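Reading through the structure tokens given below for one structure.
One protein chain omitted, others in place.
Moving on, here comes subunit A:
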């Protein structure tokens, strides 16, 4: 959610039950302003909160002019002092895929994972157990990246693509209409499109290249991994991801208010196919 409209956004996203306490909200309002100034971001988003066993991580992201450019992620334990996280790499994803369970809440905590590694000694090849240490910070980076790639949502029309390439926020976006808001196809993944090129030519002919340049949510696998609901008596549409429980996307139809927030344990719901 945009840091500029933080209070309203938190109010609209409160249907999932998790929000922020007043002291955190107050700290966020001031500290995000300072973050924007110091790092010279075009937009600062409050991404959400990852619940750990001992403490919680508060995550914010900074965007540059091009909305789809890689974002800078910052984390904080008290909503006041923010530290920049390194960008996510493939190697990190592989490393952290073996770590399971909850986050501890301590960024310097190290997970230990024993691996069998082949060690060459002269001519012998034998396997040795090696204990690999994985830092929680790395895990945090990789989880945030996975969540963004999987379930970050933006409504159709909120961004538009200029012929020169960069993606801009659409200042004339007036919000989706009620009938559009109830369809999954009006929402896009807020990431580089992956499946767009797989569409048939016939489908592409109907698309508007300046608005439909991202993947839509309706082809997500497994089907049904999004719960779409109207709250507040049809005045608010809320999308909740079932694959990463805790991600809530809200949008008030016919207004500009939209955004998403993740408040959860940072674990993927692998049991999803059984639960649907």
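We take it that a contact is a pair of C-beta atoms (placed from the backbone, for glycine too) under 8 Å apart; a residue touches a chain by one contact, two chains touch by 3 or more; residues count from 1.
Note that contacts and distances are computed from a predicted model.
> From the list "DELLA protein", "Radial spoke head protein 6 homolog A isoform X1", "Cullin family profile domain-containing protein" or "Hemoglobin, alpha embryonic 5", give the UniProt name belonging to the chain omitted from this structure.
Going by its UniProt entry, the chain not pictured is "Radial spoke head protein 6 homolog A isoform X1".
> From the list A:121, A:206 or A:271, pick the residue that touches the absent chain.
Checking the options A:121, A:206 or A:271, the one contacting the hidden chain is A:271.
> Just checking the interface: what residues of subunit A touch the absent partner chain?
Residue positions of subunit A that touch the missing chain: 11, 14-24, 51, 53-55, 78, 100-102, 160, 168, 170-172, 174, 177-179, 210, 224, 227-235, 240, 242, 245, 264-265, 270-271, 274-276.
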